[in-house]
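Worksheet for the structure shown next.
Only one protein chain is missing; all other protein chains are in place.
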Amino acid sequence: MAYKNEKLHEEKVFKDPVHRYVHVRDRVIWDLIATSEFQRLRRIRQLGTTYLTFHGAEHSRFNHSLGVYEIVRRILFNFQDRPHWDESDRLLSLCAALLHDLGHGPFSHSFEKIFNLDHEVFTQRILTGNTEINKVLERVEPGFSQKVADVIAKTSEKKLVVSLISSQIDADRMDYLQRDAYYTGVSYGHFDMERILRVMRPMDDQVAIKQSGMHAVEDYIMSRYQMYWQVYFHPVTRSAEVILTKILHRAKELYGKGYSFKLKPLHFISFFKEDVSLEDYLKLDESIVYYYFQLWQEESDEILADLCERFMNRRLFKYVEFNPHLQIREWMELHKLFQQAGIEPNYYLEVDSSSDLPYDFYRPGEEEERLPINLIMPGGELKELSRNSDIVEAISGKKRTDHKLYYPDDLLEACTDKELKKRIYEILHGQGGHVRAE
Amino acid sequence: MAYKNEKLHEEKVFKDPVHRYVHVRDRVIWDLIATSEFQRLRRIRQLGTTYLTFHGAEHSRFNHSLGVYEIVRRILFNFQDRPHWDESDRLLSLCAALLHDLGHGPFSHSFEKIFNLDHEVFTQRILTGNTEINKVLERVEPGFSQKVADVIAKTSEKKLVVSLISSQIDADRMDYLQRDAYYTGVSYGHFDMERILRVMRPMDDQVAIKQSGMHAVEDYIMSRYQMYWQVYFHPVTRSAEVILTKILHRAKELYGKGYSFKLKPLHFISFFKEDVSLEDYLKLDESIVYYYFQLWQEESDEILADLCERFMNRRLFKYVEFNPHLQIREWMELHKLFQQAGIEPNYYLEVDSSSDLPYDFYRPGEEEERLPINLIMPGGELKELSRNSDIVEAISGKKRTDHKLYYPDDLLEACTDKELKKRIYEILHGQGGHVRAE
Amino acid sequence: MAYKNEKLHEEKVFKDPVHRYVHVRDRVIWDLIATSEFQRLRRIRQLGTTYLTFHGAEHSRFNHSLGVYEIVRRILFNFQDRPHWDESDRLLSLCAALLHDLGHGPFSHSFEKIFNLDHEVFTQRILTGNTEINKVLERVEPGFSQKVADVIAKTSEKKLVVSLISSQIDADRMDYLQRDAYYTGVSYGHFDMERILRVMRPMDDQVAIKQSGMHAVEDYIMSRYQMYWQVYFHPVTRSAEVILTKILHRAKELYGKGYSFKLKPLHFISFFKEDVSLEDYLKLDESIVYYYFQLWQEESDEILADLCERFMNRRLFKYVEFNPHLQIREWMELHKLFQQAGIEPNYYLEVDSSSDLPYDFYRPGEEEERLPINLIMPGGELKELSRNSDIVEAISGKKRTDHKLYYPDDLLEACTDKELKKRIYEILHGQGGHVRAE
Partner (left out) sequence: MAYKNEKLHEEKVFKDPVHRYVHVRDRVIWDLIATSEFQRLRRIRQLGTTYLTFHGAEHSRFNHSLGVYEIVRRILFNFQDRPHWDESDRLLSLCAALLHDLGHGPFSHSFEKIFNLDHEVFTQRILTGNTEINKVLERVEPGFSQKVADVIAKTSEKKLVVSLISSQIDADRMDYLQRDAYYTGVSYGHFDMERILRVMRPMDDQVAIKQSGMHAVEDYIMSRYQMYWQVYFHPVTRSAEVILTKILHRAKELYGKGYSFKLKPLHFISFFKEDVSLEDYLKLDESIVYYYFQLWQEESDEILADLCERFMNRRLFKYVEFNPHLQIREWMELHKLFQQAGIEPNYYLEVDSSSDLPYDFYRPGEEEERLPINLIMPGGELKELSRNSDIVEAISGKKRTDHKLYYPDDLLEACTDKELKKRIYEILHGQGGHVRAE
């Protein structure tokens, strides 16, 4: 039998707390999971620094990737024999679902920012480069790895397949909302996925939802909103993220200045140089990062050592509400005062902003075009979700932004110049911002 | 106010998926959690290699330690004003609960075996040595760290306090059964803890259970039995454990022989020498282990490199049922055949045995004396559980052992001497053992 | 010891699927539960006809009443020693919580409409009349039954106590949302009650919520919205309700006309006369109603017999969207056409409207004034919820109404005048309304 159609002798299952079981029948999927590039995802946490806020959030991207695969498998089970669905796209869809996060490295957000990387580029390189993954995919048929890459990059012409993993209500989002809720233990993140799967219908270029399932979709959108504000944008998590970013920034700067590390940071050098090979990229998992951070606690550069010690031992920055756009003057004064206090503001003073657009329909020409969620009305016509749902209409297009200023309260407390200290706290507290304890 | 009685201004909570919330009011507890030695537990998985079998089992000992603390907190809440309970033992109990696993290192079982360590000794050293933990505890009152250490070591004269965290139905077991079930997603491990907590009563030297709660205890014992055989002794997990042990064994052996590692294994040297300082011990967390295993994949020693590659990429050994006590001749022949095939049996052939004694009552003089679970009968007298429960009596003292032989099927498959290969497989399969697919 | 302070020798618990356990320590509460008037609530379903749509919704008002009591018990446990809270109001609050639904009869909504009743009036009469409940309450202290009645009637000057069971986020709503979700099995209705309980604070005349719990409250409001539209206003349930109302209407009309029932409807006569004694009211539980409906299936009046047969065997009316305000002409024509078809429109054609106002703040002078939910901001000031929550603001004051026309599709199908039938269906379907299958 052709490799692409080969089935395992017995179905294999993974016990999964979110979907109960993940089922695998296709040899291709089984072989992909067994590759070193996919196993590597076990060493990268799904939620980066979030475990420092929610101790349960220690789950990996491996965990999530299996989940996305399983959801797509269930969707396609329901799609069999439906119009618009081409069963020969099944394996392509499953592979894209399984591999969509393949290019993620540790703490992607911070690494990408400091080292000018893009995990999506690395996903492409892993799929099409000299990797075990690529070998499996090319065995399916020559050129198959590129097809999978195109689906993940959203450049594929198979728009229906693309929408399964990249749309406003795709398998990726449905898995992570539930999974992240499960592992953190928050009570948000629940919605009736089984119902949504039952009302999904393949259309020409997108998955649409039968109108009778609208309320389950509303619930999903609200879950998303709550998870963003309660978990993903949690200020304690962002505080850890700020410190992490500063560590990377400092290490890169020191390297640039020719600083001599006690142990040569071999794994980081190509990152510092912003010239990262695929091989180097794949080696850098979270355990490597932690290894260096532990070492760097003992570096002679005080800033690097202090920041690493903070990160490893969770001695995070405090925060207050602060909008630098409105408070330019205060911002500039704080900068100066920190310098006077001997607390380097470039590393110890940061404003971080989060924003979320819970659901938005297509606005042609906008920077980030989003596919709307379409409902299939009883008569058969399509209607954009927010035109049918009061709730969604109410929150549609509402962008909410939250600015916070992060700073090391312990260093301020230790400041001996009482006048200086008093003035700093005046600015921090005087603006109506309240120092919220963790 | 004395530090020992100091309360936080506002109660702090940790969102916990198993107990919903972990509540902290005491400043001492809050300060203990913030120490670097306690934060280090975030970098040590609760279930070692189990995540290679159950992908959800990625949770840390930090996670579990908070859970044990929370259970004891709830037990003591119910104990207030009951006879036999001395409220002044509250803080001691909470600290012992929180810190009972403090001395665990990464993959404790394998490390202890190869490097002659004992995590309980390190728990004692961390509590009483020059650590942040020790400073917090001594602030409570001089000598308090030793008191906590005594409770954890079971040498304390406060037997009731000891029994809260070390008995057949203690907070430690109640937490890990539920927590490990939650993260792996298995359906075992559930029992009505709320009911058990409600029927626990402090007695002179032990916690006892009101007879009306007997069925909840039966359920707990069955949970334990199922978790042992379904999760803790799972042969795939043990296969990973076998490989891990072999890696440590090989690295130590190579070091002993003066082998020159590409990068000097600084973190391991005192382990190889079996002379580990507290400082060295605390540095060695799982990320350090993974760092070295990644490096060692590129060592010139083929056995070390191969074993590390297997561990990192989950290319595990296969297994068959095998009892070396009954099958001495086969065992000796296999050893020889492996050598002939060029597959070093000391590293590629291993029998691993598991056994569990689900519940046993006290038998004076036995090696490992176990405290029985006592029921408080309606009239007030105590009665040992198995004398009242058919279920427990039925399984009481039943020791079950399971022997499995682990070997690298891929290497055997690649063996070119057909006769040799055939004979090896005859022994492996001929003994009624069936090669169970993972 | 005074009866009001008497505690049970041992705490009693009820196993409850929603709150795990309901705990009772007070003898007064235990005695109230044992009265015949409270036990009667076991024979009245919490959700009336909803079980014909969601088969799980068979739970009684007894079930719910215990739940409301338990939530108030937990709230008050947290209130101990807080400012504004007077511990001597504890028993009053618990009694009011337990007894707030005492006056409900079977299918309250329909009965009240047809027989001009008000269950709140009967709650008052049961509390203060010659009942077992009254005896227990008066034993607490003379006049106590009136105090409880005042709290339930919202006329008590103890506004804080009133707000525990009658406000936009009270124990009543929190219990029924969760309980009804549990028994129906829908995935809505979940919110983090434990968190809400932790952030509730007694204020001068109302319970307020700490701002840090705002998101849990948002979730509660969304739950409420979803439960209304998914469960409480479900058109199939309303279809059963329409039939039930028509049965009562018909029986009353027949009685008024001197129709001779095969068996004299003794339990109903005072209802028909709209002069119901307390004793008669307490006797009429759901089993009595079902008894009569079963008998009436065999009455000679065809309309009554047919409607009862429909209700008992769930042969419900179909429905289409229909707004009689906008479609007056169609409505009048339908009426006439039904008469021509021999299908009595007064019993077989009905428009039912549902509406919900998910959250609204206080607007002085409005018919139904609603207390707003107030947040306690970090500085201590109160802020109305919708002024702080984007989500709530978005849906605040949005009234949504849904009109549906109910009719017996089987009778129409059986109509032999093809022209007539065609015209009826034209109106039913032609207005854009789509006949939604159940």
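So that you can tell them apart, the chains are marked A, B and C in the order they are listed, and the count of residues begins at 1 in each.
Quick note on the criterion: a residue touches a chain if its C-beta (ideal position, glycine included) is under 8 Å from a C-beta of that chain, and two chains touch if they have at least 3 such contacts.
Just so it is clear, the model here is predicted, and its values are computed rather than measured.
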Chain not shown, its touching partners among those shown: A, B, C
Can you tell me which of A:R20, A:K135 or A:H429 touches the chain that was removed from the display? A:R20
For the chain left off this view, which of C:I133, C:V162 or C:V186 is in contact with it? C:V186
Who touches the missing chain here, C:D16, C:E112 or C:D205? C:D16
Just to verify: which one of C:S36, C:N130 or C:S260 makes contact with the chain not shown? C:S36
Touching residue (missing chain; options C:M312, C:L326 or C:A414): C:M312
Which residues does chain C use to touch the chain missing from this display? 10, 12, 14-18, 20, 34-36, 39, 42-43, 51, 54-56, 58-60, 62-63, 66, 182-186, 283, 285-291, 294, 312-315, 437-438
Against the chain that's been left off, what residues of chain A make contact? List them. 13, 20-21, 194, 198
Spell out the interface residues on chain B facing the chain that's missing from view. 186-188, 190-192, 195, 215-216, 218-219, 222, 225-226, 229-230, 378-379, 390-391, 394-395, 398, 400, 434, 436
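Going forward, only the chains that are shown with their structure count from here on.
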Longest centre-to-centre distance from chain C, chain (CA-based): B
Can you name the chain whose C-alpha mean lies closest to the mean of all the C-alpha atoms? A
Go ahead and note the Å separation of the Cα centroids belonging to chain B and chain C. 52
Starting from the mean Cα coordinates of chain A and chain C, work out the distance between those two points in Å. 44
Measure off the straight-line distance from the CA centroid of chain A to the CA centroid of chain B, and report it in whole Å. 32
Counting only residues that touch at least 2 other chains, which ones in chain A make the list? 186
